[in-house]
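Reading through the structure tokens given below for one structure.
Every protein chain of the complex appears in place save one, which is left out.
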Amino acid sequence: MVGKEEKKGWSVGQMAQKAALDIPDGSYVNLGIGMPELVAGYVPEGREVIYHTENGLLGMGPTPEEGQEDPELINAGKKYVTAIPGACYFHHADSFTMIRGNHIDICVLGAYQVSGHGDLANWSTGAPGAIPAVGGAMDLVAGDIRIFVISRHTTKEGEPKIVQECTYPLTGKNVVNTIYTDLAIIDVTDKGLFVRELAPGITFDDVQKRTDAKLNQYS
Amino acid sequence: MVGKEEKKGWSVGQMAQKAALDIPDGSYVNLGIGMPELVAGYVPEGREVIYHTENGLLGMGPTPEEGQEDPELINAGKKYVTAIPGACYFHHADSFTMIRGNHIDICVLGAYQVSGHGDLANWSTGAPGAIPAVGGAMDLVAGDIRIFVISRHTTKEGEPKIVQECTYPLTGKNVVNTIYTDLAIIDVTDKGLFVRELAPGITFDDVQKRTDAKLNQYS
Amino acid sequence: MINKIFASPAEAVEDIFDGAVVMISGFGEAGSPIELIHALIDQGAKDLTVISNNTGSGHVGLAALIAHRRVKKMICSFPRTANSKVFPELYKNGEIELELVPQGTLAERIRSGGAGIPAFYTPTSVGTPLAEGKETREFKGRSYVMQHALEADFSLVKCKAADRYGNLVYNKTARNFGPIMCTAAKTTIVQAKQILELGDIDPETVVTPGIFVNIVVKVSKPAEESKLVAEDRRYPW
Partner (left out) sequence: MINKIFASPAEAVEDIFDGAVVMISGFGEAGSPIELIHALIDQGAKDLTVISNNTGSGHVGLAALIAHRRVKKMICSFPRTANSKVFPELYKNGEIELELVPQGTLAERIRSGGAGIPAFYTPTSVGTPLAEGKETREFKGRSYVMQHALEADFSLVKCKAADRYGNLVYNKTARNFGPIMCTAAKTTIVQAKQILELGDIDPETVVTPGIFVNIVVKVSKPAEESKLVAEDRRYPW
């Protein structure tokens, strides 16, 4: 579709910051592996947000200092973490009670593809020979938790990731609420995709050109 | 059927003792309210038996000394109890995981009626205007837990409680393993009811006369 | 900042509305949030559906709520206990509805409500009057009954100690239905004997994670139901 990636738009840190701004004070938040983990670093001062990691910790804190790592205190991405005062540990069935029972408020995930109706594909490219691995992604999107997707707007090859219909196997149908890319913040609504904010120097047409699904503007 | 109750046969304490003898060392046991509670007092020396009470305690100990009662440490019959070293507390869903999941080995219950196929009726007389109340009885008999019934052989009016078919609403179908009465120990088998032991001075015919269901003798 | 501590039982129950479904913890008096129930009586909400194992004793707590005709329907496993007078009377007169549920099924339905499981199969009650009208199904040659999740608008729960995040620990067999009821309501309201600082509860020993709790109120000396019943006290006094 579009050639090389351009230097305009938000950095990854800025994308994380935009997502963080949409997390209200007092929220219970699950952050997916990778780019979503950055969001924790940008929550505005004065907001208290509690992080859940599905492997059994509510009240996840930052990465431990060197030498303080505990192989039995990790997050869902198997990285070393810490626990804040007021944290608690629990087993996997209780952890997914928090997820499936809609007790978590917001989940931030990465994506291979998001469709025009908010379908999400983020667990398998469906490529022959690939080892399928799903983890907790399907559980996180199955309930009424608000789903934020944070992702570059296009693939490394410049292919759109926001598509009319996903071609990769779905994680869930009609589950994404908002998409944060390097070019724009896009809300998924009953009436389609609406661009809520554009990155500096980016026009609506720039974004539409790099998007397979039809975009709309709030009037 | 038969007139007055006779003085022959086992006392209530002896009935409890007979049931206790059939509880192997190391068993996890749930005791119903009333006569079943007596069984705990007769477990032979050297056997370690762990008592479960479905309101959230494994390792229930004896009645507390006077003045030591805690209204937040009770059994399923709402009586004051104690907890032994090695006990633990848990919530109701976990408690019934122990029951429904067949982790409890033996449950001793009272009965209104037991049928010739081991059907049990012990929660409602079905009388019009009676307030139905089921508690945990149906859960206790639903799995593969061995069910001991401890009961007088007949009602106060001399009516048989071991009947061909229960006339009271069922607690469970084909659930009872052994019946301990003042007259006999009766095993419920695929081939019918078998008298395993007679109380002193009681003949097989004495028992059959006071029983509506057909009894058999082990050959 | 997260601070779930409210100043009084009255403030804690303020939003309970007419027609609400309310879960109330406790097994007999153990774990029954008597001060929250009394605050609810004062507040006045009516036509409630109450989910609780029993129906209360004497004329205090849940029994008093029922006596004041605030409860349209009880969902419970054991509506008659030694000192339960109010419910049986109303029930015999056809003035209150009853959905009788085996105790383990009641617990599992509540747990399912909290866990986002709409329905499950259980062997409990197969072949009994309590399975009548319910869907049954065989798995591996055995019969099971399908049961639906229970969810509530509010849960009223008693615990031993809480912190401002809503993390809870309980006391002995007063734990009973508390932890699962906390998960199954839109708004969970808890009375705690003690309020602790964040971190005072060892993260390994938290029984109810704060995510399941919305409102905590300190009641440092809760009334003992059995004493009130023995004195034949009636709420409101």
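Order of writing sets the labels: A, B and C. Residues in every chain begin at 1.
Basically, a residue touches a chain if its C-beta (ideal position, glycine included) is under 8 Å from a C-beta of that chain, and two chains touch if they have at least 3 such contacts.
Everything numeric here is computed off the predicted structure, so don't read it as measured data.
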Chains shown that the absent chain touches, full complex: A, B, C
Listed residues A:Q17, A:T53, A:T181 or A:T211, member touching the removed chain: A:T53
Sole residue of A:A19, A:V43 or A:A83 that reaches the chain not shown, by the stated touch rule: A:A83
Hidden partner chain, residues of subunit A it touches: 53-57, 70-75, 78, 83, 89-93, 95-96, 99-100, 124, 129, 131-139, 142-143, 169-173
Interface with the unshown chain - residue positions in subunit C: 108, 112, 115-123, 139-140, 142, 144, 148, 169-172, 202, 204-205, 207
Where the missing chain touches subunit B, by residue: 25-26, 28, 46, 48, 50, 52, 58-59, 83, 85-90, 93-94, 96-104, 142-143
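Here, only the chains that are shown with their structure count from here on.
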If a chain touches subunit A and subunit C alike, it appears here: none
Approximate Å spacing (C-alpha centroids) for the pair subunit A, subunit C: 37
Whole-Å gap between the CA centroids of subunit A and subunit B: 56
Centroid spacing, where centroids are CA-atom means, of subunit B and subunit C in whole angstrom: 29
Sites on subunit C at which at least two other chains make contact: 111
Set of subunit A residues in contact with two or more other chains: none
